[in-house]
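Okay, here's the structure, questions in a sec.
Note that one protein chain of the assembly has been removed; the remaining protein chains are unaltered in position.
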Amino acid sequence: MKLKNYGEGIAKGMVITMKNALRRPITTQYPEQKLSVSKRTRGNMLVWDKSKCISCSMCARACPVNCITMVTSRDENKKLQMDKMDYDAGVCIFCGLCVEACPQSCLYMDSDYEKARYSRKDLKFTKEDLLMTEKSKPSGYYNPENAAKLPEQTLLIDRK
Amino acid sequence: MSVFHNILPAVFDSAPLASDWPGGFWAHMIIFIVILFIFVIFMAMAFIYFERRVISRFQIRIGPNRIGPFGLLQPVADVIKILIKEDIVPFNADKILHLLAPMAAITPAIMVFAVIPFMNGASLVDLNIGILYIVAISSVSVIGLVMAGWGSNNKYALISAMRVIAQVVSYEIPMALVIIGVVLFSGTLSMNGIVQAQSIPYILLQPLGFVIYFLAAMAEINRTPFDMLEAEGEIVAGFNIEYSGFKFALFFLTEYTEAIAISAIITTLYLGGWKGPFLPPVLWFLIKVFAVFALIIWVRATLPRLRIDQVMGFAWKCMLPLAIINLLITACQVIFLPDLSQWVLVVANFVITGILIVLWSRFFRITGDKVET
Partner (left out) sequence: MVLKTETFMLNAGPQHPSTHGVFRMRLTLDGEVIQDMEPVFGYLHRGIEKLAEGLSYSQNMVFTDRLDYLASMTNNHAYVVSVEKLAGVQVPERAEYLRVIMAELMRISSHLMAVGFLLNDLGAFMTPLLYMYREREKILDLFDMVCGQRLTYNYMRIGGVSQDVPEEFLPALKRLIDSLPRFIEEYEQLLMTNEIMLVRTKDVGTLSKELAISYSAAGPVLRASGVKWDIRKADPYSLYSRFNFEVPVGTKGDVYDRYRVRIAEMHQSISIIKQAMEQIQPGDIQTKISRIFKPAKGEAYGHIEGPKGELGFYLVSDGSANPYRWHMRPPSLINLTALRELLIGVKIADAMAIFGSIDICVGEVDR
């Protein structure tokens, strides 16, 4: 192969690298600057709204990896009630099939991503940990009313 | 032995500041050796930081900026990390070679700094054969790399060692020929004399020589596009592969020390050394060294690497004939046109450079074909 074009291609390449060097860097310096995640993000935990739940255990049946363990029983009015719901966030693959399967829309995904723990035992949650409080931030996955309350997503195409 | 006694006074007589120091000649020498050593190590760390920040800007990201203000203590953190690692020697390795290789690699790189002038006449020793000393010393460092490759008992390191011999030895020759061109113009081999003889910087008088020397020097210090030896990706860091701890730190520093040495030599030979208006000469020297290093980083950020047979083809078929032609033309200019104004020579040399590069790229192939088995 001949060195055709006498180094012109190399010079063009170097001009482009120099042009890119003069752009503003696109790094986000993490703990000080954070980006807003998407409104439909499938975060690292489940949030459960107990008031609407009818204990049908469709979520546990829909899960592909069996990370939700539910034990239900019938009480005196022949209504289903939930005795135990264990959720293992270490096994969960955050696919969202349980959220879609729920007929009452009472299960949501979280929108937080900073959920690291020091040991695997701390990732097993019981039903009290999953209850929806004022501090939990359910995401808008499969859930348009929650999506409207979350902030806008920062897009890279909108930065310079 | 008598020859040796005759040379020594001649060498040391040309050092200007020796006689009026307290403690005499040897105290002066030892203090300045220590100062030079500290300066070289400090500059190597500064170059590591500079390279990481500048390459990050080419890749539109911010480099290290967490440790210390603006990340200035990052090289210190790197050095501490490397020094506290365990020193592993492979099982069947040749222990003596494995131990001596880093030392054999870094010593010539630091020895180059003995003759580089930082101010007028201010080098450790002002040898009147300065540039010859540099050419001789810088070819010794390849022995260290080959010892590392052989003594590691690893096939990847062996491949890298074979490549290193071929590459470094074949790029010595165009380098030496081009230096002769500079020496013809300046009339002296001493580094300080070359700087003083540059009324206009030699980069204008010898553009072809600058290009050839720049590429040959990058091949000597194993930087992209000639970094086949430590190509992470094919041979996974080459001769460095079995080193950790302090010995790896020495190899790492060798690479940057050689880069500073090459930048300093290019500054002295082609860019006018410490000459410049207004600012003190040391500052001009440092600015020029950083500018040459920034050019080296720019080339590293853009270009992919060449294959080893293409590297050899490039040296023997392109650079060597061009270096010989450069020498011929320079000699003709010095002998037959000594009184012509230097600016006419500048224009003529640029035109000749352009013609030669176009001719060479049209007519020469630099690579072989697929090997039939």
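Lettered A and B in written order, each chain numbered from 1.
Keep this in mind: a residue touches a chain if its C-beta (ideal position, glycine included) is under 8 Å from a C-beta of that chain, and two chains touch if they have at least 3 such contacts.
Computed from a prediction, not measured in an experiment: that's the story for all the values here.
The chain not displayed here makes contact, within the full complex, with A, B. From the options B:L36, B:I60, B:I143 or B:A197, the residue with contact to the unseen chain in the full assembly is B:I60. Although one chain is not shown, part of chain A still touches it, namely residues 1, 3-5, 7-10, 12-13, 16-17, 20, 26, 37-42, 62, 64, 93-97, 100, 109, 139, 141-142, 147, 153, 155-158.
Where chain B meets the chain that is not shown, the touching residues are 55, 58-61, 155-156, 159, 224-225, 227-228, 231-236, 300-310, 366-367, 369-373.
Methods note: only the chains that are shown with their structure count from here on.
In terms of their C-alpha centroids, the spacing between chain A and chain B amounts to 52 Å. Partner chain A is touched in their complex by these residues of chain B: 56-62, 298-299, 301-303, 318, 357-358, 360-367.
Touching chain B in their complex are the following residues of chain A: 1-7, 10, 13-14, 17-18, 20-21, 23-27, 29.
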